[in-house]
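Here it is, the structure in full.
For this view, one protein chain was removed and the others were kept in their places.
Naming follows writing order (A, B and C), and every chain is counted from residue 1.
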Amino acid sequence: MGTSEIPFGMNLPDPPAPASAPPRPDPRWRYSRPAMTSPAPATGTLLVSCPDRRGIVAAVAQLLYGHGANILDADQHTDPVAGQFFQRIRFDLSELHVDRTGLEQAVSAVAARFQMQWRLVLASERKRVAIFVSRYDHCLYDLLLRHRAGELACEIALIVSNHSNAKPVADQFGVAFQVFPITAASKRAQEERELELLTACRIDLIVLARYMQVLSAGFIGRWPARIINIHHSFLPAFVGSKPYHQAHERGVKLIGATAHYATTDLDEGPIIEQDVARASHRDSPSDLVRKGRDLERTVLARAVRWHVDDRVLVYGNKTVVFD
Amino acid sequence: MGTSEIPFGMNLPDPPAPASAPPRPDPRWRYSRPAMTSPAPATGTLLVSCPDRRGIVAAVAQLLYGHGANILDADQHTDPVAGQFFQRIRFDLSELHVDRTGLEQAVSAVAARFQMQWRLVLASERKRVAIFVSRYDHCLYDLLLRHRAGELACEIALIVSNHSNAKPVADQFGVAFQVFPITAASKRAQEERELELLTACRIDLIVLARYMQVLSAGFIGRWPARIINIHHSFLPAFVGSKPYHQAHERGVKLIGATAHYATTDLDEGPIIEQDVARASHRDSPSDLVRKGRDLERTVLARAVRWHVDDRVLVYGNKTVVFD
Amino acid sequence: MGTSEIPFGMNLPDPPAPASAPPRPDPRWRYSRPAMTSPAPATGTLLVSCPDRRGIVAAVAQLLYGHGANILDADQHTDPVAGQFFQRIRFDLSELHVDRTGLEQAVSAVAARFQMQWRLVLASERKRVAIFVSRYDHCLYDLLLRHRAGELACEIALIVSNHSNAKPVADQFGVAFQVFPITAASKRAQEERELELLTACRIDLIVLARYMQVLSAGFIGRWPARIINIHHSFLPAFVGSKPYHQAHERGVKLIGATAHYATTDLDEGPIIEQDVARASHRDSPSDLVRKGRDLERTVLARAVRWHVDDRVLVYGNKTVVFD
Partner (left out) sequence: MGTSEIPFGMNLPDPPAPASAPPRPDPRWRYSRPAMTSPAPATGTLLVSCPDRRGIVAAVAQLLYGHGANILDADQHTDPVAGQFFQRIRFDLSELHVDRTGLEQAVSAVAARFQMQWRLVLASERKRVAIFVSRYDHCLYDLLLRHRAGELACEIALIVSNHSNAKPVADQFGVAFQVFPITAASKRAQEERELELLTACRIDLIVLARYMQVLSAGFIGRWPARIINIHHSFLPAFVGSKPYHQAHERGVKLIGATAHYATTDLDEGPIIEQDVARASHRDSPSDLVRKGRDLERTVLARAVRWHVDDRVLVYGNKTVVFD
């Protein structure tokens, strides 16, 4: 995490707890056993965003080269209307001349010169993910299977639900599972307990994998650009509930799914990924639900993969996805 | 055209002029020279819609068989919620025992038994199409080229515009072209003149190929389910003007186009076809416009082809497309 | 199963054991516990194929109507080159005037008149499916999850593997699992044992869900059009092994997957379904493998769903899929 004073859009919030002082395991909670994954490569990723001006690319490239960081991938984008520059650079750490602090200080100096917001992440520090789920478990299963297949470079540290029915799935994959039943009366208190658990588990990303509860503005505000939701329609069409039924009613010829960061405006957050499938008059609402399940799984999985690979930058209500 | 008293949804309006009395060419208008197309096959198509009950399929099949009409294709659909049955049957006329009137009388008798709305069309009676266009001519060109390539089994009888700039295109393809400049003051009068011309040319279908004028409710009401519009977004997202700019603003990852029948509710008519293309942060509004042109052309062309092949049935605000 | 003397292409083989005499459970094998599925609807499906001539549609419709079978869906196709007619009719059994034998006799009489090959199946008689799998379990998981979600109207009766690693998955879903280790020396004998088990379990369909053993011609010949294989390329491109590496080597911009019926010509059987995903120079072979897994799952699942719904007819080396 960079030391820049300027918050990196919505994308660079302070961590929920200082990385230097990881909380001790809280005996009240069950923890996941570590996932069996191949060792992360010795690479780092630098994300920057700043007002567009000449010399940025050269300065950053020179900075990394000068410290022994060999650039593996670089992608950049300039929004000519907003006058904003975005870059993602992935580099090899194996011959770095300095330690991490040294590199961060060097980045910080360049950043100050260009009014740069930045974030430095190491592949060895995998993000810790909590999956929120209700009764539909197809997205949950999909994420767990992809994680097991090595598609998602993160730790799935926790599954949270308002129902107990996903517990066997969690057990089978060896992931900690916690039920927080929600009623109108208990909602606020339960969210507080959830936040406590998320902090205790040092969660970096929350994935709402068809979680059917609306999170409060207070909850969402504490996780800017770090809660990914899957909405089962092609946003901005069919905002709100029962979108497949809305789509059937309207007689559309394609149905869609949208993965987006959750914001306090329901279904209005920055879109990360969308996809569609063909529909026809032959499709009943339940056929659309079936086709939609496939869309939801693949669209959500892509969004999560891009997020954990630090490929998504948020600015305004939009995203830059360096895929 | 059937003799049933019950109008066939929006899809079976009375013709603008009796087929038995084609209007004489009006010397005020220029007429297209006949298109060079391969001779239409000796086939007929019967479209029926009625409350679902047992015995319909057998009765219709028996009716056609009994009169020497060999069924080539049949497709049907039952909407279980609406309790409505739809069928499209294409048959060979070459060994028909009766003349057209005899066949219509026979259909009429069965139709009465099942409260059936129906339409009987012959491939030899090609629909006459008018294309309305403004300044963008990519859809116009596309329809003319597809027609010339034999993809559209209709006559393109007329091109109407509120500008003169498409005239060279019309000339090149030998299609009659008429300009009706529109101002707020002249709109009503010009629409009357357009209707007069459409009647004189015995037009069956109006295609709004990026025609940028809003037609009055009175005009549209005279052409129920016989005006196809191309809207340059994935409806119901981005209703209204400048949808590509709306899409860019919202940061969607797919853009779309929608072909629909025009109704008095703008952009709310029954959807015939939709498609999408992938977009990203790299796409400027003008990139979206470029990608959108391809979508508009293919989506509109499919909708027109299905309509002229009598593959589209309208019910409520939806379509059944027997593709 | 019909009583017609004429075999229905490759698609209507005799059952492995007479339905009237189901084998007793063989104590040597473990059996699956019955899957928890919603009760099948009281519907039947009639599939017919015959030389095209007039009157077929009317005769079949009249036949069903006359016996109280209300047609719910009907789809048909005529191959004008082969002069062959194909039809699939799904009908309601709830007011049938006769029993199944009576209906079969009636169909048989009409079939004789039209040289018709036919098959009559009841939704209540779900097909029994065996899934063959090796080390990759993504397709296996996918089929089991879809089955549990109600997408596949069949019984998954058995999982067969040449390795033991899928056993926990089988256990978790309560499906019988049997390992048959294969070596060059043991292959023939093991296939005999597999056939014995398949017969004992009254299997109707074998799904090769990334089963990495080549089945012998003798084995395949006993299951005509009843073994579905997923090949991980867009056939006929990249026949044979390691197709994703072949695709990477050739630099294609799309990769694909193909579900087809297994025949003795490897990767040459009738194609049921195909799909593709976009690839680029950025994709390593392992990226293609990852993208391919998604393709394999969805393509195989569609093929299996269509087969168990009796939507696939084979003729020559091609399929008619009434989707």
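FYI, a contact is a pair of C-beta atoms (placed from the backbone, for glycine too) under 8 Å apart; a residue touches a chain by one contact, two chains touch by 3 or more.
Everything numeric here is computed off the predicted structure, so don't read it as measured data.
*Asks:* With respect to the chain omitted from the figure, which of C:Ser108, C:Thr199, C:Gln213 or C:Asn317 is a touching residue?
*Replies:* With C:Ser108, C:Thr199, C:Gln213 or C:Asn317 as choices, the missing chain is touched by C:Asn317.
*Asks:* What residues on subunit A make contact with the chain left out of this view?
*Replies:* 54-58, 61-62, 64-66, 70-76, 78, 95
*Asks:* What does the interface between subunit C and the hidden chain look like in terms of residue numbers?
*Replies:* 77, 79-80, 234-238, 250-254, 256, 270-276, 280-282, 284, 317-321
*Asks:* What is the set of subunit B residues that contact the non-displayed chain in the whole complex?
*Replies:* So the residues of subunit B touching the missing chain come out as 138, 141, 145, 149, 151, 172, 290, 293-294, 298.
By our rule, only the chains that are shown with their structure count from here on.
*Asks:* Closest chain to the protein's overall Cα mean, using per-chain Cα means, please.
*Replies:* Ranked by how close its C-alpha centre lies to the overall one, first comes C.
*Asks:* By mean C-alpha coordinates, which chain is most distant from subunit B?
*Replies:* Result for max centroid distance from subunit B is chain A.
*Asks:* Using mean CA coordinates as chain centres, what's the gap between subunit A and subunit C in Å?
*Replies:* 39
*Asks:* Identify all positions of subunit A at which a residue touches two or more other chains, and write them in rising order.
*Replies:* Residues: none.
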